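One protein chain is absent from this view; the other protein chains keep their places.
Right after this comes chain A.
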Amino acid sequence: MSAALALGDDALVLSHRLGEWAGHAPVLEEEVALANIALDLLGQARVLLSLVGDEDELAYLREERAFRNLQLVEQPNGDFAHTIARQLYFSVYQHLLYERLAAGGGEFADLAAKAVKEVAYHRDHAEQWTLRLGDGTAESHERMQAGLEALWRFTGEMFQPVEGLDATGSGVDPEELESAWLLAVTGTVERATLTLPTGPRTGAWTAGAGRQGVHTESFGRMLAEMQHLHRSHPGASW
C-alpha cells in the first residue's frame, strides 16, 4: 500500500506540474507533448491510487504531509531546460523502475508492463531535448547545465528503499537501480556535451524527504492550486 501511494503520488504530482505548462510552452508542439506526458502520468496515478482508496479523496483531500512523492517531482517548472532536466532524471528512473516491476511479477507488474511503453516515449522525449539543448547554443547549453545542477540534490531520494518494493517481492533492488540510472543519465549528459553534476545527491536537508511526507516550500502552493476547486465545491463533476 505504501508503495502504491509513493508511485501514485510521483505520477500525480509530476502530472500536475507538467500541466502547468499549458498556455506557456515555447512552441505549440511542445505544449501538446508535455500535456500528453502529463495525461499518461495521470492515468498511471489513477490506477495506483485506486489500489489504496478513493482516487479523488486521495488527490484532493490529503494534506501536504500525507503525500509520499519524491521531492524531485514537486519542484517548480523553472525554465524549459529546468523542466527537461527534471524529466530526464525522473523518466529514466521511472522507465528503469517499471521495467523491473514488469519483469518482477509482483502486484504492480500489470500496470508496469503497460506504463513502461508509455514512459519509454517520455524518456526518449527528455533525452532528445537534453541533447538539443546541451549541444545547441551557448545559451541553451548554459540553461540545461543549470537545470541539471539545480535538481541534482533531489536525485538520491529515488534510490532510498520504499516499503513494499524490494528485490524479492517486486524485483527492485535500489542499489542496482541506482547504478543503471547513473549509467544512463551519464551517457546522455556526456553526449549532450554537458557535465554530470558532482555535488551530494542527498543530505541532512532532505530529512527523510518526500517518501516520509517531508516536502519543499513550493509543494504547499502547488497543492493549494490543485485542490482548490474540489475543496471549494465538494463533489463537483463535469
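Operating definition for what follows: contacts are C-beta pairs under 8 Å (C-beta built on N, C-alpha and C of every residue); 3 or more make two chains touch, one makes a residue touch a chain; residues count from 1.
Simple rule for what comes next: contacts and distances are computed from a predicted model.
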| item | value |
| --- | --- |
| Hidden subunit of the complex - UniProt protein name among "Phenylacetate-CoA oxygenase subunit PaaJ", "Peptide ABC transporter ATPase", "Probable glycine dehydrogenase (decarboxylating) subunit 2" or "Oligopeptide transport system permease protein" | "Phenylacetate-CoA oxygenase subunit PaaJ" |
| Per the touch definition above, residue among A:H24, A:R65 or A:K117 touching the missing chain | A:K117 |
| Chain not shown: contacting residue from A:G43, A:G136, A:P174 or A:G213 | A:G43 |
| Those residues of chain A which, in the complete complex, touch the missing chain | 29-30, 32-33, 35-37, 39-44, 46-47, 109-111, 113-118, 120-121, 124-125 |
